[in-house]
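Every protein chain except one is present and positioned as in the full complex.
Chain IDs A and B follow the sequence of writing; residue 1 opens each chain.
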Amino acid sequence: MHKHAFSRFEQFFPYDIKSLGLSTGVVASCIILILLLCMSVFPGVFATHDPNTVDLDNRLVQPGVEHYFGTDHHGRDIYSRVVYGARTSMATALSVVAIGVIVGTLLGLIAGYYGGIIDQVIMRIVDLFLAFPATILAIALVGLFGPSLFNIVLALSIMWWVSYARIIRGVVLQVKEKDFIKGAYLMGGKNRYIIRKHIIPHVLSPIFALATLDVGSAILHITGLSFLGLGAQPPTAEWGSMIQGSIAFMETAPQTMIFPGLCIIITVISFNYLGDWIKERSDPVRMEKITV
Amino acid sequence: MLVVENLSKIYTSGFFRPQDFHAVKDVSFSVHKDEIFGLVGESGSGKTTIGKMLVRLIDPTSGKITIDKKDITNMRGKELREYWTNLQMVFQDPRSSLNPRIKVGESLIEGLKLSGNIDSIDEVTQDLLKSVNIREEILNRYPHEVSGGEIQRIVIARALSLNPKLLVADEPTSNLDMSVQAQVLRLIKDLQRKHSIPCILISHDIEVVKWMCDRIAVMLNGRIVEEGITNDVIHNPQHPYTQDLIKATFLSDIPTVDGEPGEGHSLHNGCSYAGKCIFVKPECLENEIQLRGDHHKVACILAH
Partner (left out) sequence: MKSVPIDKTIQRSNEPILKVKGLKTTFITKNGDVRAVNGLDFNLNNGQRMAIIGESGCGKSVLAQTILNLLPNNAQVSGEILFQNSAILNQSDEQMVALRGKLIGLIPQHLSSLNPLMKTHLQVEEAIQPDGGSQEKNDISRKMLNLLNSVGLRTYVSERHPHQLSGGMNRRVLISMGIAQNPSLLLADEPTTGLDTILRHKTVKLLDRITQDRSLLLITHDINVARLCETIAVMYAGEIIEKGSAEEILENPKHPYTEGLIASMPSRGMSSIPGLSPSLIEIPSGCRFHPRCPLATEQCMKIHPVLNGEQAGVRCHACS
């Protein structure tokens, strides 16, 4: 047990940096993700060309100094399109996950904390959604409202909150039984105070871990649907639709599909790596070992 | 003053063939504001369930709890939430009695803050610290960086900071080392005397109860089998179960019939100890034996 007083830094970050178990993989994932985030926020800084300028004189150019990743069948710079594609893919994936987290956490908290009828109603709705395949719903919605990224985000978000609601409810049920929650009742805490002060801090780390893991899967869903032509519409740069556009030239100009494909793979792996690491850290038993 | 009348708690389990489990059965007692009342019994005897019902963390199935002539049995919602600060409990496991993500100091003044009593909070904190003999530097730590004994003292301090009308201590020292146990128990005793509030001490340890309590009740399978002034009960136990419990505490021989407590109890309606009692008579198996007597109450046919 530590006997020394806590410094200011440790108050905010009570863990020993060395004990965080940062592996090369985690550091690499972080760097890649930060880079991707910068790309999506300031694509202009990274891109060398306008992603949508058609240059029919320079079609299917091999990768080189002028065009890092070469050009596609319209003569557009693949590197710049990948950079702008990062923006589309990240933005859509993050919105799907964010909407899912917010809705799911809220409903999961309410269901787990209040229990009874409210819990029953919410969990039956969850069961209903779980019984419906997400991709099919997305295809149906897009069929109804027309293909667009917005509709894809909408369709995926409708499905996405369900798993959060279930997991958060489970965590809340566990935390609710702890003595310190009972103590908080006796201290005169109102329900909203107890949820905010005592329950939410305990559900944050599992949410964060799950959300990170899920961004990768959201990217896969979105690029997959875009590949099917249901998402991003031409000429918007998006990794999935870029691959779809390249199908005809796969053999003659493989750069048209290799680079967006690689981006998807690297991004998804990075998110998974980071998510796994966060998940491991947020395990309270392990946390105890690290901090004690 | 706390008055408990015919308190019961029944849990129903099973979906197709619901079965009732009487965790607490028809328990009555009263505790004056200047005394510590001990509930003694083995694990599963229902003593913790009673404690939690008294502070209304569990709803009683039937019976009545009154504090200072106010019936609190059926309080619900807002009324209960506002009354809750009057009912305080010290939990068994110091590791889970404080939120692990909140600093000890913040937990200590949580109740005062919530009651809007924030003007003199620094002074009050100092007083609280002094009353439980805790160094100020501990306030800046997280619960896992503080010893179990210190956490229990903090929990006691914050419970008493709200001037409650009832204090329930549920095995407050059973997870602590022997050399720390005394500090915590002394503290409870001193503060109870100082604040003069009714206090219930739940324990399986006769020695602790003997040292702490003015009166005790011995529980077995959800019922009180013997109740009285501590010295009377411990030096002159009437119920065979109490006798065995006391002998077991001091590790002398107990001539019980082999078996587990409560084993075979469901087979008859009589005394729960009949299956293990060496004085058992046919009448013991027929009807439940009521708690009888004036000051020293016993639920045994032999005692009267």
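Please note the rule applied: a contact is a pair of C-beta atoms (placed from the backbone, for glycine too) under 8 Å apart; a residue touches a chain by one contact, two chains touch by 3 or more.
Because the structure is a prediction, the values reported are computed rather than measured.
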**Item:** Per the touch definition above, residue among B:Lys103, B:Arg141, B:Lys210 or B:Arg223 touching the missing chain
**Value:** B:Lys210
**Item:** Sole contact to the chain not displayed, among B:Leu245, B:Ala274 or B:Leu291
**Value:** B:Leu245
**Message:** Just checking the interface: what residues of chain B touch the absent partner chain?
**Reply:** 42-43, 147, 149, 177-183, 185-186, 204-208, 210-211, 244-245, 247-254, 256, 258, 260-261
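Keep in mind that, in the parts below, only the chains that are shown with their structure count from here on.
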**Asked** For chain A and chain B, what's the span in angstrom between their mean Cα positions?
**Response** 49
**Item:** chain B-facing residues of chain A, complex
**Value:** 1-2, 5-6, 11, 14, 178-180, 182-190, 193, 197-198, 201-202, 284, 288, 291-292
**Asked** Okay, in this complex, where on chain B does chain A touch?
**Response** 55, 57, 81-82, 84-85, 87-89, 91-93, 96-102, 107, 110-111, 114-115, 137, 140-142, 144-147, 155, 158-159, 162
